[in-house]
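Quick one: structure below, then a few questions.
Here the complex is missing one protein chain, while the rest keep their positions.
Our next item is chain A:
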Amino acid sequence: MPEEAAATVARAASTSFSDHLGRHHPDLLASRSRVDFPASGAGPALAPHATTIVSLTFGGGVLMAGDRRATMGNVIASRHIEKVFPADMFSVLGIAGTAGIALDLTRLFQVELEHYEKIEGTRMSLDGKANRLAAMVRQNLPMALQGLAVVPLFAGYDTSRHEGRLFSFDVTGGRYEEQEHHSVGSGSAFARGSLKKLWKPNLDEASAVQVAVEALYDAADDDSATGGPDVVRELWPVVYTVNSAGTRRIPDRELETTARNVIASRSIAGREA
C-alpha cells in the first residue's frame, strides 16, 4: 500500500494536458487518428495548406508574421486564414503545413500552456514550452509520413534571459534554436533571402514590422502559394510582437500603412523585383 501511495508522486511529474487527453480522451487528439493507407503524396491536394511564416528578433523582443493564404493543390483555399497565434502571454506560434492539423495543434498547445500555468501556479520556461511543442509535433509523425505534415515556428520572450528567442522544428520532433531570423513554409526560401539583406541587429519594433512585411512580399512575389498584401480586399499579414510587456498584435491600420509603403516604394523604383 505505501508503495502504491508513493507511485502517485511519480505520476504527478507530468502535468501535461495532452498527456491527460491521451490517457483519458484519446479520441480528442488529432495525432491519434489512424490513417491506414499507403503514402500517396496526395496530402497537399486533399486539405488546405498553410504557407509562409517569418520570424525575426529585434531590440528587446521577437516578431512573427504570416501571410493570409491557404492552398489546396493549385487552388486558393482561403484568403483570410490566420496562421500566427499567441501561445500564451510571452510566446507566439506560427504554423505551416496541413491547416486542419496545424490549427488543432495550436489550440492544444495553447491549452497545454495555460493548463500547466494553472496547475503549477507558475509559467513554463521558454525552453520547456519549445520542448513540449517538439513532443507534440513528433506525435504527428505518422500523419506527416502520409503527406500531412505540420511544421511550426515558435518565438517567445525569455523572462529570465531578457531577450527574444526563436525555435524551428522538423516533423520528427527535432527542435532547433535559430539566431536572428528564420522562416518556414513554401515561400520560406525567398523570405529568408529577403530577411538576410534587410535584418540588422537591434531593429526597433516599427522597422522590424517593415522588414517582416517586405520579406512576406518577396515570398509572395516568387511563391504562388504565398499571398501578398491584398489592397482590393484590404487584407494585411498577421503580425505579432513579444517583448517584456507580453504579446501584442500589430493593428491592421499600422500594417496597411506599412504594406502600402512597401508597394509604393517598389512601384517608384520601377525595377524587376
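Keep in mind that, in the parts below, a residue touches a chain if its C-beta (ideal position, glycine included) is under 8 Å from a C-beta of that chain, and two chains touch if they have at least 3 such contacts; residues count from 1.
By our rule, contacts and distances are computed from a predicted model.
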Checklist entry - Absent chain per UniProt: "NADH-quinone oxidoreductase subunit K", "General L-amino acid transport system permease protein", "Thiazole synthase" or "Proteasome subunit alpha"? => result "Proteasome subunit alpha"
Checklist entry - Which of A:Ala50, A:Val84 or A:Leu108 touches the chain that is not shown? => result A:Leu108
Checklist outcome for this item: Sole touch to the unshown chain from A:Ile119, A:Ala189 or A:Ala264: residue A:Ile119
Item to check | In chain A, positions touching the absent partner | outcome: 17, 20-21, 24-25, 28, 89, 107-108, 111, 114-115, 118-119, 121
